[in-house]
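All protein chains but one are shown in place.
Chain nomenclature is as follows: A and B, assigned in order of appearance, with residue numbering initiated at 1 for each chain independently.
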Amino acid sequence: MKLKITGVVPLSPTIREFLLADAEGAPLPTAGAGAHIMLRIPGPERMWKNAYSLVSSPEDHHEYKIIVRRVEHSRGGSAWLHDHAAIGDMLEAETPQNLFPIPLLAYKHLLLSAGIGITPMLAYLQVLRKPFELHHCGKLEDAGAFAGLLPTAPNVFMHTNRNALDLEYLLAHQTLGTHLSVCGPASFMDVVLQTAQNLGWPGAKVHKESFGGATGGTPFIAHLRRSNITISVGADESLLEAIETAGLTPPSLCRGGACGVCETALLDGVPDHRDHYLSDTQRACNSAIMPCVSRAKTPELVLDI
Amino acid sequence: MIKSRPVYRPFALDVTGRAHLVITDQPQPPEALDLALANISLWTVKTIAPGVPAPAAERCRTFRAVPEMFAFLSHYLSRASIGLRFYAVGSEPFIWDAYNIGTGAGLTAAEMFLAQSGPPCRRVYCCHCKTMIDDVKETIAVCPGCGSSLQVRDHFSRRLAAFMGVKVDAETPGNIPLPELLSS
Partner (left out) sequence: MNLILKPAETYRGDYSVRNSDAAILRFPFPFPEDSYMYSVNIEPHVPGGPSVAYDAAFDLDEHYIGECADRAITLADDPMRCIVMPHLIDAEWDTLELLMESLAKDYPEQFVLTKDGAVWHWVNHPLGIDQKFTFGDATTLPYPPFEFITRQVQGDFTLQDQRDNNLFVEGGMVTAQADWSLNFDAGMSFMEWHAPVPLAHQSGVFERALAYLLRLQYGKPVRRLNWTLTANPRLDTSPENYPIWGPEKAAITPENVGERLCLRVELQTLTRLPRSNAILFGIRGYLIRLEELTRVKKWSRRMHRLIRDLHPDIATYKGMSGYRQTIIDYLGSFDDGAPTSSGTASEQTSL
């Protein structure tokens, strides 16, 4: 669908809010809390395809609201949105999809977020039907921007120093019906997920959406065996993007290593797995790769594609 | 055996749990249970003298009957912390009733472990009049609610903790096959 930027609100030097309406003013498809849209953002040399969580309510069919952090060593998309996007600009977007839905059986929601990972939680807060507790961890310079977005309530906590959150105590003292939903950079997620696992949290009660962290990396070569093409994957693009630039259209969905749709068989080379989908066994035997996020440890990979 | 019919593994502790609650409808603990481990509680059912409760104890408790145990279970689970693993060992209706108390308290399948012990003994749900029939040991059961002769199927509902019963002679009334003993 075609969206028009109808509002741009800087919340801090690096955090900016955007309002998006249908280009023709038609009602937008309903987007559940936790959903994201994939925006196609025009860069100087190529199109970026970036996912942003919707922070607006599912009942707002006039505009979607997203919050974008300008990533420091930006791969392009967020930088363009901060530096160039203006009211009236048009962007292509895909129908919202939800890979971070609210767990419906929870008796209580324990929400943990860090940095821009707060965005799906902002949508959650508008619709949660059960009691919840939200703990947000952020950098000091972002505290003002995020505090303004959060309600003042006894169950909403801002931690500007991650050590101020006693994660171990929090996760060790939750009643059986509590579900944990966590979103943030990979380093934050790793600590939370590991702590939860150590304390005996079952996977079915831990819900996560990762907003990456380490994007891009060392360039490498990929041989696409069945297509008889060899491509080079640059430092600032993903393997999937490089495959698409070469003219192929492999199946993909979340573009964040979570959903499994882009799983591709690997014929040679050692992958650098950065996904959340493959099993430990699959990772260990180097038989498959998720090209949307993963890269290479060896200079070359051979894909069965 | 059809996919809805549960298949049970032998009792064993899940080491990823921080605390363990083991309950059984029998007076003795399940085999292979090492009570020396500090974070295990064991509950059994045993009659000491008619109506007389067993002395209160921290980790090993004995109840006068299953209903008393289940009442205590609901209360216990409402205050337990995530990290608990819950085990029920006993007759098939007992372990699934325990399972449903567990899900009511917020436990998921990954946190609960069921092991069936004792002879085959099914609870059957008459899908015509919705009556529950206990202690069924044969392939045909007569429903005390509506009088139908029911074919005892292997299709099992965890929520109802019962097997499906459907009128065996619906198409040709009176034509009822001879019952056989249930093998599981």
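The rule is simple: a residue touches a chain if its C-beta (ideal position, glycine included) is under 8 Å from a C-beta of that chain, and two chains touch if they have at least 3 such contacts.
Being a predicted model, the structure only gives us computed values, none of them experimental.
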Among shown chains, those touching the left-out chain: A, B
Among B:Q26, B:T108 or B:T131, residue touching the chain not depicted: B:T108
Touch criterion as defined above, residue of A:N98, A:T175 or A:S227 at the omitted chain: A:N98
Candidate in contact with the missing chain, chosen from B:C60, B:L160 or B:I176: B:L160
Positions on chain B contacted by the hidden chain, ascending: 2-5, 108-110, 125, 127-128, 130, 148, 153, 155-160, 164, 166-167, 170-173
Hidden partner interface residues of chain A, rising order: 29-35, 58-59, 95-98, 101-105, 127, 129, 203-204, 253, 259-261
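Heads up, the rule we're going with is that only the chains that are shown with their structure count from here on.
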Centroid distance [mean C-alpha coordinates] between chain B and chain A, Å: 43
Complex interface listing, chain B residues touching chain A: 16-19, 77-85, 105-111
Of chain A, residues touching chain B in the complex: 105-107, 171-178, 197, 199-205
